[in-house]
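Can you read through this structure? Questions will come right after.
A single protein chain has been omitted; all remaining protein chains appear in their positions.
And now, chain A:
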Amino acid sequence: MALADVCGLKSTDFQARSLGLSCSSFDLYNALESSEKFSIPFNIDPLENLKYFTEKDSNVKIHFDHGTTTLAFKFQHGVVVAVDSRATAGPYIASQTVKKVIEINPYLLGTMAGGAADCSYWERVLARQCRIYELRNKERISVAAASKLLANIVYNYKGMGLSMGTMICGYDKRGPGLYYVDSDGERLTNNMFSVGSGSVYAYGVLDSGYKWDLNVEEALDLGQRAIYHATFRDAYSGGVVNLYHMKETGWEFISRTDVADLHYRYQDEKQAKKK
């Protein structure tokens, strides 16, 4: 098999049977189970064979890029989430209109960085788990629990090439919640996160303008500005800035602004200040 050779897969013994990840008998027709597990060809050890993709100096030159800028920060009135919308495949801009914020449910948002398919699929699985929790326990799931569910799911596939750096944002009875979860199984909480190739630029702008006591307008402006500056300097970020505000009553989509418009707006502001 040509593809198997290129990818450096050791074993070419593809049997008809497949191995479910966490159970012995795998039922393809069971929707409940099949969305939580993937079948892996028998006899192939995924950890052994997929490290060719994840290791840096391997012979395999198929490379996954993580070009993006996403950010989120907590402040006194909730959480601000801002993302860019560019998807790149190497030096080629595949799309300028990608939706990188995934609406898990009316009070939980997830951002997308890394593999788009990985993020959107697993966050949909998370949405399902959150809904089941809500029905069973008659109360909304907390942001801590939701992010833990996602982190545990993803940890099962650690080393197998999932690429995902997502921020789970929400508002629960403990107040605003922000967790960073990635495909290495990392799960952190903090007041401010930025993920992606442009995150370094965004952090610079965020750190210089951030206070807990911002008002809503200032916070939204800060988020938008940080993304703009990241798209300005980072080649792999661009397109439009999608801005969301997570409040006690749930999330609200604020605006979608082209970075070119922002560029001229900020330029005019600078000119006005000079005078």
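As a convention for this text, a contact is a pair of C-beta atoms (placed from the backbone, for glycine too) under 8 Å apart; a residue touches a chain by one contact, two chains touch by 3 or more; residues count from 1.
In the analysis below, contacts and distances are computed from a predicted model.
The complex appears with one chain absent; UniProt names that chain "Proteasome subunit alpha type" among the candidates "glutathione transferase", "Exosome complex component RRP41", "Immediate early response 3-interacting protein 1" or "Proteasome subunit alpha type". Annotation: of A:His77, A:Arg128 or A:Lys148, A:Lys148 touches the absent chain (contact as defined above). Only one residue from A:Asn137, A:Asn191 or A:Gln267 touches the chain missing from this view: A:Asn137.
Counting the whole complex, the residues of chain A in touch with the unshown chain are 137, 141-142, 144-145, 148-149, 152.
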